[in-house]
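Below you'll find the structure, written out as structure tokens, and then a few comments.
Only a single protein chain was left out; the remaining protein chains are all shown in position.
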Amino acid sequence: MSSKITRRSMLRGTALATVGAAGAGATFFGPWKHNRVYAAGTNKPIKIGLTHDASGQFANSGQAEKRGTIMAIEEANAKGGVLGRQVEYVWMDTETTPQTGTRVAERLITRENVHFLVGAIQSGTANAISQVAQKYGCVYFNTNSSSPTESGKNCHRVKFVWDGSGENFSRAAAKNAIDAFGKKWMFLYNDYVWGQNTNKATKMVATQYGASTVDEVAIPVGTRDFSSILLKIQQQKPDVVAAAVGGDDFKVMRKQVSDMGLDSKPAWLNNQQDWPDIYGLGSDAAFGVFGTTWYHLLDLPGVKEFVGRYQASYPTTRIAVPGNVTYNGYIAMRELLRVVEETGGTDNTKIIKALEGRKMSATDRMQTHGAVIDPDSHHVQQTVYLARRNKKPKDKTDYFEILSAADPESVRASADAACMLESFAKTPSYDQG
Amino acid sequence: MFDFLIGLLPHLLNGVALGLLFALLSLGFMLIIGVMEVINLAHGSLFALGAYFAVMLMGQDGGLPFAFMQSYYDLPAIPRYIIALIVAPALVGVVGMGLEICLRRTYGKDPLYGLLLTFGAALVLEEVIREIWGPAEYFLPLPKAISGGFFFGDLIYSNYRIFAAIFAMAMIGLLWAFLNRTPYGAVIKAGAHDSEMVRVLGYNLSRLRLYVFAFGAALAAIAGIIMAPIWGVRPHVGVDAVIPAFVVIVLGGVGSFWGAVSAGLLVGMMVALTAAFLTEWSLLSMYLLLLVVVTFRSRGFAGKASALEQ
Partner (left out) sequence: MSILPQALSARLANWFTAPMLVSFLVFGTMPFWIDAVGLYQYLGVEVMIWVIFALAVNLLLGYTGLPSFGHGAFLGIGAYAYGLTQFNVAANLWISLLGAVVVTAALGGLVAALISHRRGIYFALMTIACAQIFYFVASKWTDMTGGEDGLLNILRLPVDLGLTEFSIKSNFNLYYLCFAAYVIIVVLMWRLVHSPFGQIIRAIKQNDSRVAFLGYNVWLYKWLIFTLSCAISGLAGALFAMAQEGAYINIMSLQWSGIVILMVLIGGGFINFWGPVLGVIFYFLARDILGAYTDTWLLWFGLIFVIMVMFKPEGLAGIWHDAQSMFGRRKAKPQPDPSAKPSHAGGD
């Protein structure tokens, strides 16, 4: 019992303290709003379960998205909450481990009685959480797992996927790369489900545009030495190396490629570059052409202000500017809270229906094109940027040079067609009041 | 055929370079297991700690924020790198001493307890690293002289790899010379087989064990610093080091210096060649090799009888 009370009060304490520190004096709503909500039947806070990793392979990205989601919550509270109710969060470390994800989701739903679940980096953990969420009917936002299967064959009625998928990034990159670099392609991919699927998508698109395959190399997960593969690349002399290598393996490969000075000779096509994985390593660490959904120096309205608010909220964080991972977390959470406000409650069916097919404007999302939540796959269709290392950085965080901004329709993922959402009848109704 | 051989050559050379790194990775592990019969699962964490201390001593991102360090960080890269290569292992050696003092209580018991204690210590050290430096990646800046690419016909190879391979060779040679050509080495080796002998020779056995453990920890740290530019620096990087070290030692045979070195070379060659020609199996190859060798030769290539087999 004691642990229950302590945890809750502690988390609430920190949440409120940071809101206070952020300069929001009026966190406790006035008596009028209070009464209105009371009349509507409840004044209890809206409680959100955060499932961000703090340990394991994706600890760093997990913490980055956590900064984004919490920022959105604090901004909502500073405006007087949602429906006049405070927004609270309970965060638990999912450890980049599915079995921990399952337990955390069970705990958050059955013991903490959260209204919603938000947070994911790795697809296995996201799946584990989403299965539990679907079982209870709790709406769950997968903020950052980009496996094409997330919004494809492993989709769920309660799950919404906010990052671009591996296939989106492949589609954005492939055509450009053929035109710019040549038709002799070599494919490298991590031999697990994300790598295999992403590679399949890249190869399909590249072949459509006339690329020929020099070689296709499956790299086991956990590879720490790429020297043999790099020698092999030099011997085979492809024009383009399309790599779908992820996680720590990618970080290691990146080091070894730049160490051998091979980052410019064949053109490298890397699927996605998450900001927390590169920040602190300098722009030299960005190699090849890669995709991202957002960049903190995009010349778009609202970007500068968003970066400023991030810096005010997290003055001591090592990652001094927000990147795509934080951005996805922030945008997803902000949209969730807006939908709660619009539907006037936390009923899962109403929330899901409001999200399906929801359009979000380009300005609102600080992207070049507008975005839409696909009603059939629950995948956010959004702008995909291609970028490469910035040779003329404006400041010391300016690692990327943005090359293009692909329209969501042009990079739509075919894997999403495999999605078969559960019917509403088969999804339990869920409302924690 | 000729083309194939020409194509094979760089991979063979790469295999040797890689093998030397595997051997370097295992030196500290070998010393501790050989002399003290302790399986030091904290080897990986000490390896990681070495890399983090080196990052701290190289400055740039990850340096200490104290004003008095500033003039030190203004030194050119080469002296800073040399200092890092000496001071970081020394600091890790001190950590190793602390660990050895904890380990004393397990001496004379089932060797499993030593292994478990170091497993617990590995958990603790990794979390401490995460607390101090955070979960994000760091990199170890290098002097210009040992970075960049090296032209090898029309192939490019990393200068740093060549440096690392030579460094590993030198470390192997120095350690061998220390163990076999100095009186300290003789005492350490005596300790490995006969602790009575050490007492008879007039040395304090518990102090000897303290120093050997510190030395083993320092060797782990050196490996960590050398591998840092190749693998990167992150809190769980130690896991990548401890498993290969384990494999190398078992293949080579517990207690055998040259067994470990030759096992390192063999593993390196095996990994390099499978990565070049059968990439999908390159990680499994190490374990398959281990299974095959240990099935037929219970103590690896050159292992001696050890209390660890009980």
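Chains: A and B, in written order; residue numbering restarts at 1 for each.
Criterion: a residue touches a chain if its C-beta (ideal position, glycine included) is under 8 Å from a C-beta of that chain, and two chains touch if they have at least 3 such contacts.
Note that this is a predicted model, so its numbers are computed, not measured.
The omitted chain makes contact with just one of the residues A:60, A:77 or A:147: A:147. Per the touch definition above, the residue from B:10, B:34, B:111 or B:141 contacting the chain not shown is B:111. Residue B:102 is the one among B:102, B:145, B:170 or B:278 that touches the chain missing from this view. On the side of subunit A, touch with the chain left out of the figure occurs at residues 1-4, 6-7, 10, 54-55, 92-93, 96-99, 102-103, 106-107, 110-111, 122-124, 127-128, 131-132, 135, 147, 149, 154, 191-194, 196, 218, 220-221. Touch with the hidden chain on the side of subunit B covers residues 39, 102, 105-106, 109-113, 116-117, 119-124, 127-128, 130-131, 239, 243, 246-247, 250, 254, 280, 283-284, 287-288, 290-291, 294-295, 298-299, 306, 308-310.
In this text, only the chains that are shown with their structure count from here on.
Between the Cα centres of subunit A and subunit B there is a gap of 37 Å. Note for the complex: subunit A touches subunit B at residues 54-55, 57, 59-60, 63, 191, 217-229, 231-232, 234-235, 248, 251-252, 255-256, 259-262, 265, 276-277, 279-282, 285, 318-319.
Those residues of subunit B that touch subunit A in the complex are listed here as 7, 10-11, 14, 17-18, 61, 130, 134-139, 147-149, 154-158, 160-161, 229-232, 234-236, 240, 271-273, 275-276, 279-284.
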